[in-house]
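Down below is the structure, laid out as structure tokens.
Note that one protein chain of the assembly has been removed; the remaining protein chains are unaltered in position.
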């Protein structure tokens, strides 16, 4: 595949996207240390920002994304509003889902982040329906579904790949292989090193890429998205990356080899890209600092907004179950 | 793979197995024309006898088989008693499962035909447990699970292959690709022509073979069974064959191209093998007729036995749910 | 009104829905090409009429079929998908329970899921418990879903149309024992509202609530009881969720007695909810014990002699009503076992 060089503004965009995710989640890390600030578990994309930024930046507005429990990167890079996202993570009334999603089920339909499921492996069948609707309406647009290497073991993923392969749906599978499913190493939950090897069994192209190199991910996404858009059918990208902060904030990684963490820390996608942009002269340290600064301020403002928001009124717990609630 | 020639007595055994299945099912065809003789649907292995005979004949007594809704061939070749099998198909008290299985759930643990499920795709996860027990006990023995090309689309099959590949279980997957899942042609329910191509994605060997050539199936089964037995892990055989009488006896195949049926009729595994044994001088027409005769008589006797048996007593419907029934 | 079978009525409902709304499509195993060539089958002829673009045969992949419905409905389509037999609903249950029923709520009301799931239910065709296992109480227990169970050709058409155009996920149970039942059906897009029960026979002594094929068992029993001088008010529930509580409570407040009849296992069956509701909200009106007629807690058997034990018969309903009336020694039968 010929990689045409990426325009400077796009490269700056890619960096900006990653740092915004990082700063946003750093606020969550801080909050999760104070008890009672955040309901439920806190699951972060820290270390995987290049996958979200690289994939989502290659999409068009009409494209749909479906994500999972590790969703912050996908949603922010897709354009979700930081304030209402942070408010939702705190389960506040001003949250993007009125405090009914919490951190695990954030969905932002207004930016085509259509559905989120924290049931591992559930994203693909949901995305199947979205991609089918796009094909059915001939409206153009593709659907991208993010799932983990652990999720690849769920039967639902197999059923979806087979059906997408038969119907030639515009569905891009993005497997973030971060070496872990909970406390289970990849080899404990997956029979093969590369999940991309399964694509052929569903008559679709599959590629494994370095998920910590945002430009590699971006190029691969552009290529595969074009393939899906052209009507040829589904495709699979496996992005090899690493989950830097454990499964969630309550996970202190007692089972993780510190040496392995160090290796991946050195491969931090943001640090790598910062160096690259500097050495390529796309940005100087001042502009970089300004971007980082702005991201930091923005994230802090989101927390302030969320803090200022109340929890939803108790009785609203009973609404939004049905469009047309049963009479009785 | 070097195919050592098959001993004459084994070849005669293979033929005998196939013709016994055919004659047994011909009785069912006749019975299903008389209303009220057989409860439920009647699903036959007609045309697929070579898969059952070839695979099962390559197994050892300690090996376990798990089968599905199209089970007659697997069970008879495994050594199930014809009388109690026919009685069970008629849901009689003398049936192998006391009239509680009917034709769809026949299981014959006494010959290690351990479990049968008519839930498509359920066999593999059940077989996973059996193969795990064999590995856990280091008792030797492998598990063979029969499933269809349609079943290959179920998520449970994927989950099982992945887990068997990780744990290196002594589990032989046998996919009978008979070109159909109900009224859906293979290409309507499967993204690829060959299901064996998926094996690599689970780190196991996979082979597609001519399922209408009993010796080819037998050789492949012997090779793969040895592989599983050796502790190397699971393996997959895809046997290409054809469902000659439609999905079940109520299916008149209005959607099937008669020309296709003719082609496969000419490839009838029994006819082909009869010719081969004759031309190789393993059997002469008299001995062949004697074998066919014996199978016919045996099958007719099974019907007589079943006919002479009563339906189970009504109150026995309430037993066998639990080993230790709830008190209340 | 035109004479149609139950299956033809369902077929007409799908035809009308697809004609009036491009957003309606159907999918499932054999909904296009079927091994049956039978006009009494719900999807008969739809592939020829509407083509493979809107009538989608699928692989044997229940989770994906349900996911297809959830995802496509979230995009504004109106999927009508089939889960062939009720026991296979287990394979679709994550998509239906954890997604179709919950995603709207968790979106804060931003998303909606106007999908319909058709499922075949029923006891008495000899296929056994992996093809036959009525699980309506599972669906009814879970938030965000609706479930209807027509007992007549007219309601088969009317409820199917209402389900397809309802803005929420609706499970439509098709009772296999009824496909060939004839009846008069109104022409055109005539809908039976969800959540409205029907008084199938009015009476004064005992309220008997049922649905699906069991309703007809109940009506037979009511006729017998009539000759014995016991007047039953028979209610055809039609819709389990939403539930027409008012209709049931009003009737029980008049009769003072309740019997519930269904073919599902009695223990924790839907009848338990009806009995519990009445034992709370209409307690003051009750003159006798609430009886439930349902299956014993065993898998659906195969042998004809066993199926008789499993499936409620008119005599069972007659006995239950007489017990509710205090006219017979109390017995809760084999179905008491849990």
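For reference, chains read A, B and C in written order, and residue numbers begin at 1 within each chain.
We take it that a residue touches a chain if its C-beta (ideal position, glycine included) is under 8 Å from a C-beta of that chain, and two chains touch if they have at least 3 such contacts.
Note that this is a predicted model, so its numbers are computed, not measured.
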| item | value |
| --- | --- |
| Listed residues B:32, B:83, B:107 or B:178, member touching the removed chain | B:107 |
| Residue in contact with the excluded chain [from A:151, A:214, A:228 or A:302] | A:151 |
| From B:41, B:75, B:115 or B:268, residue that would touch the chain that is not displayed | B:115 |
| Absent-chain interface as seen on chain C, which is shown | 87-88, 90-91, 93-94, 97-98, 101-102, 105-106, 128-130, 133, 135, 137-138, 140-144, 241-243, 245, 264-265, 267-273, 275-276, 278-281, 283-284, 286, 288-292, 297-299, 330, 332, 338 |
| Absent chain, residues of chain A that touch it | 39-41, 91-92, 99-102, 104-105, 117-121, 150-151, 153-155, 181-184, 188-190, 246-248, 250-255, 311-318, 321, 325-326, 328 |
| Residues from chain B at the interface with the omitted partner, ascending | 64, 66, 95-101, 105, 107, 109-110, 114-115, 117, 119, 122, 124-134, 136, 155-156, 159-160, 162-163, 166-167, 319-324, 326-328 |
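Here is the rule we go by: only the chains that are shown with their structure count from here on.
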| item | value |
| --- | --- |
| Relative to chain A, chain with the most remote C-alpha centre | B |
| Chain closest to the middle, measuring from C-alpha centroids that were averaged per chain | C |
| Euclidean distance of C-alpha centroids - chain A vs chain C, Å | 41 |
| Rounded Å distance, chain B centre to chain C centre (Cα mean) | 36 |
| Sequence positions of chain A contacting 2 or more other chains | 155-156, 159, 162-163, 166 |
| Set of chain C residues in contact with two or more other chains | 58-59, 61, 63-64 |
